[in-house]
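Note that one protein chain is taken out, while the other chains of the complex remain in position.
Up next is chain A:
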Amino acid sequence: MTHGATSEPASSSTLAKSEPPGASPPEAGGRSGPRLVLGKLTDIHTISLLGVLAILILIGGITEPDSFLSTTNLQLVLTQASIIGVVTVGVTFVIIGGGIDLSVGAIVALASVWCTTVATQEFGFWGMAFTAVVVGLGCGLVNGTLIAFGPMVPFVATLAMLASARGLALQITGGTTQNVTVDSVLELSRRDSFILGVPPLVIIFGVVAVLGWLLLTRTTFGRRTVAIGGNPEAARLAGIAVRRQRLMLYALSGLCCGIAAFMLVILTGSGQNTNGNLYELNAIAAAIIGGTLLSGGRGTILGSVLGVLVFQTITNLFILNGLDSAAQQIAQGAIIVAAVLLQRRSATTT
């Protein structure tokens, strides 16, 4: 379904081929070659991610045939991937727009504890959901305002948010775990299957991913995001409201964090100030593995989704095989390096 995003270059390169030779000058005719290569390589990136994922599943199926391929385990992997996945969708937008958001993990923590305070829980399920989303959005707006109108370097502004949001989360909880007492939330957290065996959090992730994909490829918002990330000066001179667009990108990232925070509350039945630890690294890594250019201007939601799945599957495999988290982190680092090298190669060959 989301495959439309990547089949696009392929179809256009077919167009380039079928073009009558007389319509293009000799030099341009020769230049449709690199174009074809680019189309292929964009696909290569997605295909190789699918390949990596297939290999990982194969490894899992061979080493731990019973536990890895069990419904429970697959549901667990997907559920865990869903939360970081929603964060990654927001981060992908920010990176494509030429920025970076280091504060996502801290915002998830803050939103999760804010929506699980005793006072908030009095408003029930929707009150909690609303609070999580609004807190996330609010933090994102602060980030965006500082970056767009400060103007501050995104790295610094979101680093400051990382520190303050986590600090505020600690302030709210005092370091204790805030357990959820609202029945509707707890009931949802007990359900590992919602529709056709798919867990509820995975459905939320699916909806967010599809909406993100549509937003990036089918709207003016997406077009402007790519433009300000690809060439901010050209975007400004083309009459795009670059600062407003930046503000909205960080707000979007914050919004995704709010959603992820509530998902985390549903999953764990509690809110803690340590929630979302290192989410920023996982989300940025997943986006980069998925083919998003760290310098901005290029990236796909499908790629980021695959990046998250690859990461989460590795974690799961390592745990199932009884390997420690040190080995797991080394493997994740190696994958990031491999992905970036692949990206560099595709950039230099075209």
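Everything that follows uses one rule, which is that a contact is a pair of C-beta atoms (placed from the backbone, for glycine too) under 8 Å apart; a residue touches a chain by one contact, two chains touch by 3 or more; residues count from 1.
In the analysis below, contacts and distances are computed from a predicted model.
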* Any idea which of "Cytochrome bc1 complex cytochrome b subunit", "NADH dehydrogenase", "Sugar ABC transporter ATP-binding protein" or "2Fe-2S ferredoxin" UniProt assigns to the chain that's been left out? -> "Sugar ABC transporter ATP-binding protein"
* Sole residue of A:I55, A:L69, A:V207 or A:L237 that reaches the chain not shown, by the stated touch rule -> A:L237
* For chain A, which residues touch the unseen chain? -> 12, 15-16, 19, 23-25, 27-29, 31-32, 34-35, 38, 218-221, 223-224, 226-227, 230-231, 233-241, 297-298
